[in-house]
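The complex appears here without one of its protein chains, the remainder shown in place.
Should a chain be cited, it is by its letter among A and B, assigned in written order, with residues numbered from 1 in that chain.
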Amino acid sequence: MKTIFSIALGILAAIGGFVDIGDIVFNVAAGATFGFELLWAVLIGVGGIITYAEMCGRVATVSGAAVFDAVRERFGFSVGLVALVAGQIVNLMTLAAEVGGVALVLELLSGLSYRVLVLLAVVALAIVLWTMPFGWIERVFGYGGLCLLVFAVAAIKLNPDWGAVAHGFVPSTGSGNGWVYAYYVVGLIGAAMIPYEVYFYSSGAVEEQWGPEDLGLNRANAVIGYSLGGLLSFALMISAGALLLPEGISAELLGTVALVADVPLGQIGLLLALIGILFAVSGAAVDSAFSGAYNVAQFFGWEWGKYRHNAGAPRFTLAWVVMLVLSFAIVITGIDPIMVTELSVVASVVALPLTYVPILLVANDRAYMGEYANGRLGNLFGVLYLLVVLVIALAAIPLLLLSNMGQG
Amino acid sequence: MRLVVALCAACLLAGCGVPQERADQAEDVHAVAAEGALLAHEAAEGSLETFTAEHAQALQGLLRELQPAIEDERLSRRAAAVDAALGRLVEDPGDRRQAYTVERRLRELAG
Partner (left out) sequence: MTEIDLGLGVLDHQLVDSDRHRCGKVDDLELEGIQEGRPHVTEILAGPAWEHRGLVGGLAARIAKRLGRGGLVHVPWGEVERIRFGIRLRRPAHELGLDRGEERARRIVEKIPGASL
């Protein structure tokens, strides 16, 4: 009974923790531009994160090696360092996007000045990271993010053409500008497979001190948690498609996202949407700050982990402090957080192969993983997604330019 | 490749994402007016005042980015009218009767 309960709690936290500012921006914009036509891209992305995260979790559980341990062991120092630098640039961009997103939501809720809220957000995040135990962090932000389920209710209330919705899960070339469509495909898959998710997930397995008996938990968390989390992405796109597209409204503002829940459900929908966005994006900020620290500590072999306490892993602690300070410097310039979000997703797509490949290699290594190495199904998905990851990595920057950053 | 990315970034930051074609500009003005109408409708039903004011202000921001590039006189006047209507929501987000009037006005302007 206790195990089922803790599995359920873990899944709930995974659902709420799935969505970040990148998912919000891309799913709502895709809905406003193409209606339900891109649901299949989100489905592919969800399959990708499940495959990737499950492998990372298994590797970390069996060997105690998180992502960048594996990267250095398989690629060696030089190539590994290139992967680290690329990964850190992406983490920092993601963190900046999330911090900007938090400030935007707080602005909508409080009316205070954006720049003041950026400072407030960074200080609040620092306090949370410094004082909260790992388990609490996951749960608080994960459960708060569940408020985003309001978008599932909104989607139903908006009464979309469910036939067209079902059709959207079948890959197609879509109507309208082909380059923009392709850009969104890449962006949606990229937003679902955003790297900090796996860095955090694999390090989390070690933080929670999972052993081989927890491999079932790993699989449940990854498969069920991320599938249901994917439902939130679908809900965002469906409700945006049902409301914004017919009205000819474009989605460039975070307030527009909240409006999508406001219109069908009134004030309570608006409030739940804003709170859900706040927790989901704050949680993502915490996760990406930690991910930056996990990566550099794992690469250089420093002690790491919240379970070691701040002074017990001092270089790791200083690393996330530096991440927060740098992200503050980026966001306080007043750069448009929505644009930072889009660029961070594109950058993460380009860097994705650098961390995906070593994990796939390690997960397959029988000498390392013993009986827990990838089976045939695991490898089918693993290799399939390797192809997906390589294709979108190559296509990302050309599409960014050809589609004029999704504007056409 | 890095040069291309840098050029693109510079271009985007400079705001060359603003459409220059009249048709695209009209679409954008329509989009803001339509969204403003939805926002006003919710305000008329009773919504979070801070959200109404902040989001209306953000919508005005979008318009103001667009306005310098509009050459067509009629479109320019329409954009100004949308901006003015949104302004009333910013100033008095709690006035539900006014919000109802703003909604009707914005629906007209959205065409």
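Criterion: a residue touches a chain if its C-beta (ideal position, glycine included) is under 8 Å from a C-beta of that chain, and two chains touch if they have at least 3 such contacts.
Quick caveat: nothing in here was measured; it's all calculated off a predicted structure.
Engineer: Please identify which of the visible chains the hidden chain touches across the whole complex.
Structural biologist: A
Engineer: Among A:Gly178, A:Pro246 or A:Gly301, which residue is in contact with the omitted chain in the full complex?
Structural biologist: A:Gly301
Engineer: Check the options A:Asp69, A:Glu138, A:Asp214 or A:Glu252 and report the residue that touches the missing chain.
Structural biologist: Within the whole complex, the residue contacting the unshown chain is A:Asp69.
Engineer: Looking at the whole complex, which of A:Gly80, A:Gly174 or A:Pro353 touches the chain that is not displayed?
Structural biologist: If we include the chain that is not displayed, A:Gly80 is the one touching it.
Engineer: Among A:Thr3, A:Ser113 or A:Thr131, which residue is in contact with the omitted chain in the full complex?
Structural biologist: Of all options in A:Thr3, A:Ser113 or A:Thr131, contact with the hidden chain holds for A:Thr131.
Engineer: For chain A, which residues touch the unseen chain?
Structural biologist: 63-65, 69, 72-73, 76-82, 130-131, 133, 299-304, 309-311, 314-315, 317-318
Convention: only the chains that are shown with their structure count from here on.
Engineer: What is the distance in Å between the mean C-alpha positions of chain A and chain B?
Structural biologist: Each chain reduced to its C-alpha mean, chain A and chain B end up 30 Å apart.
Engineer: Flag every residue of chain A that touches chain B in the complex, lowest number first.
Structural biologist: By the definition above, chain A touches chain B via 107-111, 247-250, 252-253, 255-256, 258-259, 262-263, 266-267, 270-271, 274, 335, 339, 343, 397, 400-401, 404-405, 407.
Engineer: Where on chain B does chain A make contact in their complex?
Structural biologist: Those in contact with chain A are residues 1, 4-5, 8-9, 12-13, 17, 19, 27-28, 30-31, 34-35, 38-39, 41-42, 45-48, 50-51, 53-55, 58-59, 62, 110.
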